[in-house]
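Apart from one protein chain that is not included, each protein chain of the complex appears where it belongs.
Coming up: chain A.
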């Protein structure tokens, strides 16, 4: 009897173990398939980047039209060429110029946009909603519409061929994207904190610097990262406003290697592209955690 009852139990146990095993194998099979697929997609997506990286080691004649990744006649000659600079201007001049603009933009945007955002979010003043709508409207305005008028204004101010046209706006909170981002963040902070400070006799400056600003850190970090990357990669602004190779930024210098009407040095351009990418990559890796954190916080509170 006991045997008879035990047998079906053991059988059932064995059966379920078998089923589990089968399920696991099936899961394992599916997971291998999924990973293979994901890897294949990864290869496709990463191929251009890897191609660019490997091409930077190839001689110029081997780059265009070749899909192969392995350099046949590889070497660091392109990097040597890129580091030599172009048009009599050193490579490091371009790096410094780009850094001046990028760091200037970050400082400008953090300072001006946080002030503006605080005003919009916490200070009641006449016409606030009208100004707010105006600010949002500038976000909707395509950049191309304002190129020419902006150029004429800066030209009349005698600011062409200086960094002012590229930085001035950043210090005047014209980057409405960042203002908006910060407004949304401040609106998510509890008003009770301000009210408590008011009871303690704090005015707006005190509330801003002692309470809001420290709490805004995630929004500030996100803005700083975006401002840096955008400024570093900006091509069009510098192209219009900088009129001397010694003032040029990295993206402009990058293009100087390729000219349709004369001979082009694609190798040096690839090498330069890799070198231009490095700071942004490093910046990204260093602040990746804050970047993701910042964006996530925006999502929750905004």
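Heads up, the rule we're going with is that a residue touches a chain if its C-beta (ideal position, glycine included) is under 8 Å from a C-beta of that chain, and two chains touch if they have at least 3 such contacts; residues count from 1.
Assume contacts and distances are computed from a predicted model.
Going by its UniProt record, the hidden chain of the complex is named "Multiple sugar transport system substrate-binding protein" among "Zinc protease", "C-type cytochrome", "NADH-quinone oxidoreductase subunit M" or "Multiple sugar transport system substrate-binding protein". When you scan A:19, A:96 or A:152 for touch with the missing chain, the hit is A:152. For the chain missing from the display, the contacting residue among A:54, A:240 or A:280 is A:240, taking the whole complex into account.
Touching the omitted chain from chain A are residues 61, 64-65, 86-88, 144, 147-148, 151-152, 155, 160, 236, 239-240, 243-245, 252, 255-265.
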